[in-house]
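Just passing along the structure, written as structure tokens.
The other protein chains are all here in position, but one chain of the complex has been omitted.
Right, chain A next:
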Amino acid sequence: MTQADWMWAEPKEKLVDWLGQMWTVRWFDEKVDEFFAKGMIHGTTHLCVGQEASAVGVCAMLEDKDKITSTHRGHGHCIAKGADPDRMMAELFGRETGYCKGKGGSMHIADVEKGNLGANGIVGGGIPLAVGAALTSKMRQEGYITVCFFGDGAANEGSFHEAVNLAAIWDLPVIFVCENNQYGMSGPVKDMVKIENIADRAAGYGIPGHVVDGNNLPEVMTVMKEAVEYTRNGSGPVLIEAKTYRWKGHSKSDAKKYRTREEEKEWKDKDPIRFFQDALIERGIITAEEAETVKKDTKARIERSVEFAEQSPEPSKDTLLEDVYA
């Protein structure tokens, strides 16, 4: 029927796992939101509720050896690349068992063993790093590709333009994934970018660019699958723009005065999880009861992560000076 037919032919376990991953991301960030509201976690956080399909769809097309660089809104990328929600939650609680031993927090989770080279607190800061990781793969012929996540806001940073050009002239194995969630903090993308699609900028660097409905998991996967084949073959970088929407505010203290509740509702009606879940049920791949089980199990999974985090020890002050230098 559509170009995503290949995906529907995948084994049921895989399809259910992808649904479960999206729920896991959703529950994780909903839980974090709740804790921040209650003042149980300090600092700040950026939630990706509503953007689950781009994180899961992109990472599902990667192999274990492949790498990603993430953003300040990175919990979804982390989970989709195989991170343990226990250690993620522990990091947000600032605990010793967290991915960064409590020194990084929400914006700096990295899971180097799983190929996650780290979230980044600087908008656009991770883009050149992804190009460097891709350079290693090419120079050492390691065969991995690197996915560079960034947002519509980062597409206006100089680092984006410099890094994409560098990757293009060197034909590096990197896929640039722009999650266009319509706002850079309060700045609407339509006011900050003169062109309709950020993916059109690919032409300026002589690389392919694709626009995809970022709330449609099968579409994200299909475009990503083709991009992975292209890049892994040594053809060079690809730019993918996934159009999506963040349901929550930019960070924890955002009154969202820059957008209407009606607009938010329109996008919530395009919930990426419900879209995929309904499709699975309609196609007779899972029953409504099975879908409910996935939803409940993933929620329980995150509850266990909270328990793990709460029970984990605070880092010792003796660790303060550790790891500044290797």
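Of note:
Operating definition for what follows: contacts are C-beta pairs under 8 Å (C-beta built on N, C-alpha and C of every residue); 3 or more make two chains touch, one makes a residue touch a chain; residues count from 1.
The definition used in the following text is that contacts and distances are computed from a predicted model.
Taking the options "NADH-quinone oxidoreductase subunit C/D", "Quaternary amine transport ATP-binding protein", "Pyruvate dehydrogenase E1 component beta subunit" or "Sugar ABC transporter permease" in turn, only "Pyruvate dehydrogenase E1 component beta subunit" matches the UniProt protein name of the chain that is not displayed.
The hidden chain makes contact, of the residues A:98, A:184, A:236 or A:249, with A:98.
Only one of A:40, A:122, A:192 or A:300 touches the absent chain when the whole complex is considered: A:122.
Interface note for the absent chain: among A:32, A:61, A:110 or A:228, the touching residue is A:110. Contact with the chain not shown here comes from a single listed residue; of A:10, A:84, A:162 or A:290, that residue is A:162. Where chain A meets the missing chain, the touching residues are 67, 69, 98-104, 108, 110, 112-113, 117-118, 120-122, 125, 127-137, 139-140, 158-159, 162-163, 165-166, 169-170, 322-326.
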